[in-house]
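A single protein chain has been omitted from the complex, and every remaining protein chain is retained in its original position.
For subunit A:
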Amino acid sequence: MRSRRIRPHTTPAVTRAAAAALAAALALTAASCTTALERDEAALHVVASSELSDLEPLLAGLSEATGVRIDLEYMGTLEATRVVLEQPDRYDAAWLASDAYFQLRSGDWPEDRPLPLREPIMSTPVVLGLRPEAADALRRTAPDPDHLSWADVADQAAAGTLSYGMADPARSFSGLAAMVGVATAAAGTGTALRADDVACNRLGGFLAGRTLEAPDSRRLADAYRADPAAADGLIGYESVLLGLNEQLAEPLEIIQPQDGIVMADYPLMLLDPRRRTAFDAVVGHLTAPRTQRELMTTTLRRPVDPEVPRLDVLRGELGNALYFPGDPGVVDQLVAAARDAGPGTTVLALDFSRSMRGGRIAELRATLGGLAGQDRSATGRFVRFYRGETVVVLRFGRGVLERREFAVDDAASLAGIEAFAAADEFDGGTAVWSALEEAYAVASDAVAAGDGPVTVVLMTDGENNSGTTPEAFTRRYEALPAEVRAVPAYTIRYGDADPAELTRIADLTGGRMLDAGPGTDDGALLQAFQETRGCGAG
């Protein structure tokens, strides 16, 4: 214990204040001194990420070497972070896969306390582990089989040909890291995600492949071991997957997605500054070369000490680390996206008036093909129609010509959507508002069914010249239940459509007008449709 230096002060006022402060300080020091003594004999009470249970064999040695008994209580990393922020006094220390979430939330840490000291102990990347045949299948469909990416995973998950297990992103860092990795890749900006990048959920396709869930990575591994048929593989920590492989009849092939690696660095964090001595002893022991080697061989995590030679299985290059978002709102949005990602419903109202004939309809058909999975760009593979999604397509002219509902579950249903648009039946008029009314009727049913988010997309190349009037639609729209009104209508301007009319619809419904009209680039129509993906509500 250090003594407080007493210095003379110069004025009575200062002296009085200082004396009071000093008395308080002495009282405080005395109190903490006793507590510290009592507590030092107690174990170091540590909340730890669930997968750290693999350290159990090393704890006895730790306690022997340091004289500190360490008592781990396991929890999902994000769950643990929340508990620590809400009850800063509950644990002496925390040992989490990552403190990224703590850093994001550090505004919730008591203001009068310094942020916890942290010492990274070991690291492991969040990767994908697939059964060999699933890995081969993924490589066959990937544009660059030597550099597999999250876009490849999203594409095959959407197509229904790849399934995986993932820990709950709301509770586990491995789940959150996967969501951040996939969302960063989907945004394709090459920077940390911003709020705008996640305003629409582009992860519907990726999440369609999630067939196995668990609260944390340890239980995820347990669930897979119990039933390997439940998924083609797992997304999780490399260390956990390597450990799991030792117990699997058919080990998983570890794939490090090229476009967004997140590393867990297992910082030990000191929550109660009074336990500093014990903390230092434990950190000193854990970072000593000998312990680092032991940690590596026992838990298959990568040592933090670069001088410790790596096991062969931990060598080899990793993909590029992504820039982890620094905005807590973004992370919340991603967690919500994972939670709410019921299969959505998309209502496409497509103009089949005569002016669409020729080049225009050809482009529209190509666009639908792109959405059905033929666009092999990274964006295209993220935002394609996905397994479980309901796509309702209606063609309109002077009125609604035809309406069909497709449940996307395989290649055949995707072909059905394209075939529907292949019909060469065009009509003389353009009933924009009637089509919109019909689209909202479909949306009402979908909202009532309560499945997932609902989006209305209306594409036209002309001005309204028949059917329902704007005023009549507005009247009926206003009468809809709030949750149906929450469904946004995205309008796509094509050819000679009237931007003012389409903006009016977008403004009324909370959607947006997207311009694929004259003067826009090639591919603007597909891009416009792609921009509406995942932007639904209800």
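General observations
Keep this in mind: contacts are C-beta pairs under 8 Å (C-beta built on N, C-alpha and C of every residue); 3 or more make two chains touch, one makes a residue touch a chain; residues count from 1.
By our rule, contacts and distances are computed from a predicted model.
UniProt records the chain missing from this view under the protein name "Trypsin-like peptidase domain-containing protein", selected from "3-isopropylmalate dehydratase large subunit", "Chemotaxis protein CheX", "Trypsin-like peptidase domain-containing protein" or "Glutamyl-tRNA(Gln) amidotransferase subunit A".
Of the candidate positions A:E86, A:E246 or A:E317, contact with the unshown chain belongs to A:E317.
Contact with the chain not shown here comes from a single listed residue; of A:P289, A:G329 or A:P499, that residue is A:G329. For the chain missing from the display, the contacting residue among A:G190, A:P289 or A:P518 is A:G190, taking the whole complex into account.
Interface note: of A:D259, A:D375 or A:E531, the residue touching the hidden chain in the full complex is A:D259. Along subunit A, the points of touch with the absent chain fall at residues 2, 4-5, 7, 9-11, 13-14, 99-100, 103-104, 106-107, 109, 111-112, 114-115, 117-118, 120, 123, 125, 147, 188-194, 258-259, 261, 263, 265, 267, 276, 302, 304, 306, 310, 315, 317-329.
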